[in-house]
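All protein chains but one are shown at their positions in the complex.
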Amino acid sequence: MLPKTNFTPPFTLTRASHVSLGVTDLEASRDFYRDTIGLVVTEETDNAIYLRGLEESAHHSLVLERSDEAKAHRVGLRVRTDDDIVAAERHFKAAGIEHERVEKHEQGPTLQFTDAVGTHMELTSSMSLVERKMQNFDEFVAGAPQRLDHYQCVTYDVQAATDFWTALGMRISEYTAKDGTDELWGTWMEVKGNTHDLVFTNGRGPRLHHFAYTVPDATALLHAADVAGATGFGQEIDRGPGRHGISNALFLYLRDPDQHRIELFTTHYQFIDLEEVPIRWDVSNPKRAQLWGMPASNRWFFEASEFPGETVNEPLLKANPETLEQFLGVH
Amino acid sequence: MLPKTNFTPPFTLTRASHVSLGVTDLEASRDFYRDTIGLVVTEETDNAIYLRGLEESAHHSLVLERSDEAKAHRVGLRVRTDDDIVAAERHFKAAGIEHERVEKHEQGPTLQFTDAVGTHMELTSSMSLVERKMQNFDEFVAGAPQRLDHYQCVTYDVQAATDFWTALGMRISEYTAKDGTDELWGTWMEVKGNTHDLVFTNGRGPRLHHFAYTVPDATALLHAADVAGATGFGQEIDRGPGRHGISNALFLYLRDPDQHRIELFTTHYQFIDLEEVPIRWDVSNPKRAQLWGMPASNRWFFEASEFPGETVNEPLLKANPETLEQFLGVH
Amino acid sequence: MLPKTNFTPPFTLTRASHVSLGVTDLEASRDFYRDTIGLVVTEETDNAIYLRGLEESAHHSLVLERSDEAKAHRVGLRVRTDDDIVAAERHFKAAGIEHERVEKHEQGPTLQFTDAVGTHMELTSSMSLVERKMQNFDEFVAGAPQRLDHYQCVTYDVQAATDFWTALGMRISEYTAKDGTDELWGTWMEVKGNTHDLVFTNGRGPRLHHFAYTVPDATALLHAADVAGATGFGQEIDRGPGRHGISNALFLYLRDPDQHRIELFTTHYQFIDLEEVPIRWDVSNPKRAQLWGMPASNRWFFEASEFPGETVNEPLLKANPETLEQFLGVH
Partner (left out) sequence: MLPKTNFTPPFTLTRASHVSLGVTDLEASRDFYRDTIGLVVTEETDNAIYLRGLEESAHHSLVLERSDEAKAHRVGLRVRTDDDIVAAERHFKAAGIEHERVEKHEQGPTLQFTDAVGTHMELTSSMSLVERKMQNFDEFVAGAPQRLDHYQCVTYDVQAATDFWTALGMRISEYTAKDGTDELWGTWMEVKGNTHDLVFTNGRGPRLHHFAYTVPDATALLHAADVAGATGFGQEIDRGPGRHGISNALFLYLRDPDQHRIELFTTHYQFIDLEEVPIRWDVSNPKRAQLWGMPASNRWFFEASEFPGETVNEPLLKANPETLEQFLGVH
C-alpha cells in the first residue's frame, strides 16, 4: 500500500551522501575504487580512506574502514541545515528510535540511527569542501564516476521500510507490487529530484545490496568494464551492462575485493513535479528488471553486505520458486 | 555584489519549465524541432504546437506560437503548488510588479509577470501528464533531447536581475565579475539542484539568448550536429561543439528557422549542499567561456530574441573593444 | 597445425561480401533488419529483399529469400576481378571441388561452391553500385550498421576448413588450440586487412553461426540493444554486450525472427604487415571468449543455422564436459 505524501516532514532530507564500508584489506580496496572504478582519493588515514566522485566537492562519498569483517557500516544521507540534525534528533527521541550524535571526520553535525528494518543510517548537514575535479579531464580513470547517487537495501519488510522513510519525506517514484494487489515488493524513493536516493527490495535483510555512482555516459560504463577486465576484475561484474525498466538506468554492477557491490550507471530522469504519480510495475513483469539482454547472476540476486551485529531476517513475502528473480523483487 | 541567500522566499520555485516562442512559419519550426532537434510533438492546434523532451511527462516544455514576428514570448518556471501561485500573486502585488493570471492550454494555475529587467516570465504549478517516451528508444531522433533544463537571458543590468531573482529564492552557483571588483557581468542561478535554471549575462536587453535541453551524452550531441548537416541546418550551428568552463557543459547551439537559439548540452553537476560557495570567474578569463577549441561566432555573441513590445536597452556595463566577447559576458 | 602462408593463391579474394538467408516470413524479417538492426533496404522483389549497411555502395550485403525453411543459403565473398572468377572456376575444377556458375540479381560473374567442410559459399567480382548512405545521418536507425565485415561458421573439422581457406589465400590472425598442442579449435582468417573475414570454430557442422556488421561505436551498440528492447526483441539478444579477447571486438548478438544470428560490433584492429604472427589462445583461457562480464547463453553456444541439404556432422574434437564452452571453441 502506498503511503500518504501530502505533509511536512519532521526535518529536511536533501540527498544520498556517503557510505562507509568495512574492508579487510584497506590498500586492496583503495586500489580497486581508485584504479578500476575511478574514484578520487581525498584523504588516507591509518584506518580509513576517504574517496569521492570527480564532480563532488564534499570531502567524501565513500569511506573505506579497516575492519576484520567485510560489512556495510553506514548508509549516509544529507539534511539541509544543522537545525535539521537537531530536529531529527528530537523526532527520533519522540518516536523511540535508537540514535546517537557522533563526531565524524570532516563532517558537520552527524546523527546515527537504525531505521525500522535494521538499516544502519547516518545523517549529516555538511562536509568540508574540497576541489571539484570534474574539469581535470587528464585525471579521469576507468568509469570516471561523477557523484554518489543512491543506495539499494534489501529488507524482510518492504512495507515497513517504505512507511518509515516516506514519513521522513521521501517520495516514491516507482514501485513493484504483487500482481493484482498492493503488496509492495520494492520501492524507489527520492528526495533530490531524480528517481531515487534510497531503494528497498524484498529479501533477507537488512543488507546493503549496492551503492551507485553516476558515470558520464554509456561509453564510460563500457570503459569501466574494459578496465575491470584489464585489472583482473572482469569476473567481478555480476550484472550488466544492461538497461533497467525501473528508472531507465543503463547499469553495470561490480564487486569489490570484499564483495561489496557498486553500481555504475548513467543518470536517471527528473522527478520533481507533484502531479507525477509513481510508476507501478507488476512483480511478474520482467521488463521492470531489464528491458533487454542477459540475465543477472545468482550472485547479484542473493548476495549483499550485512550490517555489523544486525540479525538478518527471512522476508515476510515469499517468492514463487519459478520466479526466483522475484524473490528479492530487485531491479 | 552577491546578494544574501539565507532567508525564506515568498513562494517556492522548483525548476525551469517551458518556453513559448513566436514563429513565422509554424510547420517549418515544427519540422526543425521534431526532425533536426528530436523533440516529441505532444499536440498541434491551429495556432500553436506543443513539444516536449523524451523523458518529460509534462504536456509541453516548448510552445511554438504562430506569429507575424519572431519574438520570444514567455520564459516559464514551475512553482511547487497552486498555493505558490497565490503567494506569488500576493508578493508581486505588494511589490508593485506587473502580473496577470491567465488560462494556458493544459497548464494549472498560471501567472504571467515581467521581472525587474523586462524579461517576460510565466509561472505555473502543474501541467497535464502525458507519456514519458524515454524508453521508446526506437523513436529517438537526432540529439534525443531528454528535458528542458535552463534559460539564458541577456540583460542591460545583471545586478538588478540577480537581486530580483535571488530574492525569489534562486541561488547563484557560478558568476562572472570584472577582475578585481564585485561588478557582476553574469550570474548562473538555480532552484532544482544543478548549476542553473536561469542565467543573466550583460548586454543589450531584455532578450532571450537561448533555452537549453539535456541530451544523453556527447555522442548524441554530435549526432545532432550530423543530422543538422543532413537536414540543411549545418550552417545554423552558431557555436560548438565545445566545453564551457562555467557549469562544465559540453554544448552545441543551433538557430531555428526564425533564428531563435536552442542549446543542446550534456547535463551539469549537482549543486545542492548549502556549504557550497558560488564559483567566481574573472571576465578576463577565457576559460569561463570555453576550455578549448574554436571561438563562438559573432552571431552567437550579438544575436538574441527580443520580447514583444519590450524596449531593448544598452547595457550599463561597457566592454573594452578589445574584449568583445566580454561585451555580453556570455558563456 | 598452422598452414604455410608464403605462396601465391590461385585467385584473389578481397573481402566478406554478402550473405543470403532463407526466411519463413519475408516481411517480418525485413522489419527486423530495417527497424531493429538499422540496415537499409535497397530493393524488394516478390521473393527476396536486398539490404545493405549505411556506408555500403554495393547493392546488397544481406539477401532475405522467401523460404519454407529457416536455413543459411550462401556465404558470399568478393574476388578482385572477373578474371578471378575464371581462375577460381579453373582451380575448383582441377581440385575436384563442386562448383557452379550462376546468375545473381545485381551481381557480376558469380560462382557457387561448397568448401571442404560443407559450407555453401558464393564468389562474385562486382555488384551494381548504389548510394552510400553514410552521410544521411537523419536516416540512421538503431545500431546504424555501416558494413558487413565477417562470418563465423561452425565446423566438425577446423583443421580441414583452415587448410582449405588458407590455400585460397586467407591468412590466420588469431586461433585457438588445445593447451600444449597444435590441435586447432578455431581459426580467424582474413583477406581485407583486419582480423577476420571468415572464422571456423569447432562443433556440429557445417552451420553458419553468425554474420557480423560494424557499428560506429559502443553507444550505437547499446542503442541497438535499447531499440531491440523497445521493438520486442530484447530477449533475442543471446550474448553481450561484451568484449571478446580474440579480435578485441565489443559485441552484441541478436537472433532474427527465424533465429538466424547477427553480430553487431565495433571494428577490429588492422592486420596487414607480413611480419605479424597469429595470436594463439589456449582453449582453456576464458579471456579468449570475453575479457569481462556475463557468460553467453546456451543458445549462443549450441544454436546455429544449417545449410539446405547439408548433413550436420559431430565434431572430430570432443570437449571436456566441464568445459562446455570449449565444445564449440567459439568466441
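Labels for the chains are A, B and C, by order of writing; each one numbers its residues from 1.
Here is the rule we go by: contacts are C-beta pairs under 8 Å (C-beta built on N, C-alpha and C of every residue); 3 or more make two chains touch, one makes a residue touch a chain.
Everything numeric in this text was worked out from a predicted model, so none of it was measured.
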Touching the hidden chain, out of B:G108, B:G229 or B:P278, is B:G229
Kindly state which of the options C:R34, C:K192 or C:R280 is in contact with the chain not pictured.
C:K192
Of the residues in subunit A, which ones touch the absent chain?
35-36, 135-142, 217, 219-220, 223, 226-227, 229-231
Kindly note down the residues of subunit B that lie in touch with the hidden chain.
217-219, 222, 225-226, 228-230, 233-235, 237, 239-241, 243, 250, 287, 290-295, 297
Where does subunit C touch the missing chain, residue by residue?
14-15, 55, 57-58, 78, 80-81, 108, 126-127, 129, 132, 134-135, 146-147, 192-193, 216-219, 245, 248, 266-267, 269-270, 272-277, 291
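Throughout what follows, only the chains that are shown with their structure count from here on.
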List the centre-to-centre spacing of subunit A and subunit C in whole Å, with centres computed as mean CA coordinates.
43
Whole-angstrom distance, CA centroid of subunit A to CA centroid of subunit B, is 33
Which residues does subunit B have that touch at least 2 chains other than itself?
135, 217, 219
